[in-house]
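Every protein chain of the complex appears in place save one, which is left out.
By letter and in written order, the chains are A, B and C; residue numbering begins at 1 in each of them.
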Amino acid sequence: MAIKLYIDAIRDALQYEMRRDESIFVLGEDVGVRGGVFRVTQGLIEEFGEARVIDAPLAESAIVGVAIGAAVYGMRPVAEIQFADFILPAVNQIISEAAKMRYRSNNDWSCPMVIRAPYGGGVHGALYHSQSLEALFYHVPGLKVVIPSTAADAKGLLIAAMRDPDPVLFFEHKGLYRLVKDDVPDGEHVVPIGKAALRREGTDITVITYGLMAHYVLEAAQDLEQEGISAHVLDLRSILPLDREAIVAAARETGKVLIVHEDNKTGGVGAEVSAIIAEEALFDLDAPIARLCGPDIPAMPFNAPQEKFYMLSPAKIAEAMRQLAAF
Amino acid sequence: MAIKLYIDAIRDALQYEMRRDESIFVLGEDVGVRGGVFRVTQGLIEEFGEARVIDAPLAESAIVGVAIGAAVYGMRPVAEIQFADFILPAVNQIISEAAKMRYRSNNDWSCPMVIRAPYGGGVHGALYHSQSLEALFYHVPGLKVVIPSTAADAKGLLIAAMRDPDPVLFFEHKGLYRLVKDDVPDGEHVVPIGKAALRREGTDITVITYGLMAHYVLEAAQDLEQEGISAHVLDLRSILPLDREAIVAAARETGKVLIVHEDNKTGGVGAEVSAIIAEEALFDLDAPIARLCGPDIPAMPFNAPQEKFYMLSPAKIAEAMRQLAAF
Amino acid sequence: MTEETSVRHHELGLSDEEVLDMYRTMLLARALDERMWLLNRAGKLPFIVSCKGQEGAQAGIAFALDNTRDYIAPYYRDLAVVLRFGQTARDVMLSGYARREDPSSGGRQMPGHFGSRAHRILSGSSPVATQIPHAVGLALAAKIRGERLVAYTSFGEGSSNQGDFHEACNFAGVHKLPVIFFCENNYYAISVPLARQVACERVADRASGYGFPGITVDGNDVLAVFKAGRDAVLRALDGGGPTLIEALTYRINPHSSDDDDRAYRSREEVELAKQKDALVTFAEYLRQVGVLTASNEAQLSHEVTNEVDAATAYAEAALSPDPADAMKFVYAP
Partner (left out) sequence: MTEETSVRHHELGLSDEEVLDMYRTMLLARALDERMWLLNRAGKLPFIVSCKGQEGAQAGIAFALDNTRDYIAPYYRDLAVVLRFGQTARDVMLSGYARREDPSSGGRQMPGHFGSRAHRILSGSSPVATQIPHAVGLALAAKIRGERLVAYTSFGEGSSNQGDFHEACNFAGVHKLPVIFFCENNYYAISVPLARQVACERVADRASGYGFPGITVDGNDVLAVFKAGRDAVLRALDGGGPTLIEALTYRINPHSSDDDDRAYRSREEVELAKQKDALVTFAEYLRQVGVLTASNEAQLSHEVTNEVDAATAYAEAALSPDPADAMKFVYAP
């Protein structure tokens, strides 16, 4: 156990698993000599060489498509998309190919691979370096989609993703890279994909969230404690598959649910979470299911006032929690 | 007024509007000499010539990207994607470019264009010629997404789409092309985008749906009438924007809601519809919000038994309606 | 059988048995194709995509590969290629009928969407050109693993306009990977003729944008395709990197069983193509050099017909998939 930054936990996972499993290799733009634009892959090319840490040409569809070809062969590629926003040219390879390889071949071929991508805003990234793109993928059967919020989960889930027999999208909030640190087990550490984590027990309201927002929600929950409002906080960690039981149980716990995510509201993960609750726990509810999300605008503006307007904050979240508690 | 097939209504809209507005042109694979693989654009090249009916090279990202370039210039392109499944290579152009052009330029540039694509299954189209892809787009601010279920709506909504100042995705269920016919006004006929249509008034349960499923739901509703179950049926027509008021009003009408769509369930349009109701009409509900959708599998198999397994039918829908009524 | 050195296939190091095997593969592909077309017209098979006219090019390239070593990511018309790589007439018919036993997809995919891990035939999809980067990835993996093999992928000339073609070729070129990019230029992409589809004279010209050789061969000249293929394979195995081979061929049938080609090309053009059909011209060659004789020709035809009959009967009688099995294999079981 050691306290590690989120970014270092990710590197730790890559390094640990690459040492253990020769079939793992990393490819992406600037992942080699440069160690990635965020330095996630720093040091890997020195340790594992050019054959396993590949500076790919600037072409995302090829990065994913080539990774698929290597995966079907029996390798375990970890493709990096430099910013999640730039995953869009690769959507056809991800949805038509990676997600359907096992299904279309009736389990003859499979596609074990990980696609890592930094996402999220609040870092002056403007319209195209700030987006949350999980809503594009979380309805696609055949994929798994993971969004860790702590350093320990980042390591444990990434190791699980690299061992998963199917394609996993692994979204890392770039705002967490050097903001969050926590106790990360050394060596072997696997967090199973598909299990939510109860971050806080409470009795008045339930908040369901993931990613950077998990931290903001916990901050808000702590503040509200002083006001006598007790919040139950569930961190989804995996948004495909969603942990239905944990969602329903958390909703039932207090009967008042707020879903919080950074991505815009319409059609976001919160929609499905709400629908699950409305399907399975409707009569346990004491208040309308609330969602607090990014506004429905194409993306987050560059200028500071509008970026701040877009981004949720512990204060905004606390306000929504107060309202729900008062319902 | 004349009774027209759905497919003819679409051609009618294109022809009517191309005669009226010189800036409209059509481009896509096989849309010219071949008149489209479904014959939607048949006759257009003869009337409007090669300059306005363009057989594009086989490259969807270019079809959309070139259309964007023409749209910003002041033309009104109508791009055809041969099957909705093949829209995926163009997702970057649609989401990063078309949807964000107005926003990113602070209203200086805009991108008035239509992307038509046949979608949906039940026609032996197998994994890649049967998919419903609306869930990929209906959470993308800056786009509009329209799915007409009647011939009259197909014409009226397509004309509205061609006149819309912003990009519109227009999904046509290929199963409807030659299956459905109804009264279509001659000449000018505009159906505003964003308004759902109440197809049937009822008192026991509310069913919210769109596309081919609207017909199946109405068929089921008619059968259930005989069993003494009265269904209120809302056809969304536009899934971005969703007609919130109509959804909430329809839900309140009976207090029991079933959402039906062909697309798979998780993260589909039904999730948002359910979430809207859970947000705005929770205390008017007498039953959990139910969803009946395609199963969460990558796509619809080719072989007849599994295709049938995937597809909803009036009988399957009637069963779900019965269960809800009995709740 | 002849022994003179002027016999082309001997010059290429091909035995009489080998060229006869090539011809047999072409014949079987043709017979399967024609049978499936008939079965479609008879309402038995809902959808068919045809290889008719392209079997020569396919046999030429397939025999240049090593079907016990190489990986292939073929496109939907590559029937002769997958036969060479181990799929049988029965496999093909099982897929046509969408039966449970269909080895490509268990009846999940349309015919022409070949796949078999046992035979190193990568499962294909419908969106064109997506298989091209997969072949590059296979080659990359082999290179990382230090395994000596070639990855083959094929596509139509229309599909060479997709971004995936470009990105994959460049990746393979930068990393000098052992890939054969095989373009079956049949002059049409559904209704769109070559000149409206591809801006350059020859698809092979595109190779210069990726730093590797591109060559155009007459796809009806089976031996010329074989030679181009073998040269490319040797280069690839020697670390020389990829090759783009464009085979000029023709799609004799409409695009698919749902197409009607009369709207976009003349009957004369199609008739002319039929005369150049490799199935005709290669047979002539084989007769000239004495490899094909009246007796073995009759026997071959008989064998192939029997094979197709048996495959059809088997597939017709075979079970359909279980409806609820549609839920299987979304993820690893």
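Operating definition for what follows: contacts are C-beta pairs under 8 Å (C-beta built on N, C-alpha and C of every residue); 3 or more make two chains touch, one makes a residue touch a chain.
The structure presented is a predicted model; accordingly, all values stated were derived computationally and were not measured.
For the chain that does not appear, the touching partners among the shown chains are A, B, C.
The residue from B:A70, B:A84, B:V146 or B:A196 that touches the chain not shown here is B:A70.
Across B:F25, B:Y138 or B:F171, the single residue that touches the chain missing here is B:F25.
Within the complete assembly, C:E201 is the residue of C:D66, C:E147 or C:E201 that touches the hidden chain.
Residue A:N303 is the one among A:T203, A:Q222 or A:N303 that touches the chain missing from this view. One chain of the complex is left out; on subunit B, the residues touching it are 25, 51-52, 54, 56-57, 59, 61-62, 64-75, 77, 89, 92-93, 96-97, 100-110, 141-142, 144, 165-166.
Mapped onto subunit A, the interface with the missing chain covers residues 29-30, 32-35, 37, 55, 57-59, 61-62, 85-86, 88-89, 124, 126-129, 295-298, 301-306, 308-310.
Listed here are the subunit C residues that touch the chain not shown: 161-167, 169-174, 195-201, 205-206, 208-212.
What we mean here is this: only the chains that are shown with their structure count from here on.
A straight line joining the Cα centres of subunit A and subunit C is 41 Å long.
Distance between subunit A and subunit B, defined via averaged C-alpha coordinates, is recorded as 30 Å. Look at where the CA atoms of subunit B average out and do the same for subunit C: the two points lie 37 Å apart. Within subunit C, the positions touching two or more other chains are listed as 105, 108-109, 113, 125, 127, 163-164, 330.
Contacts with at least two other chains are made by residues 61, 89, 92, 96, 100, 103-104, 141-142 of subunit A.
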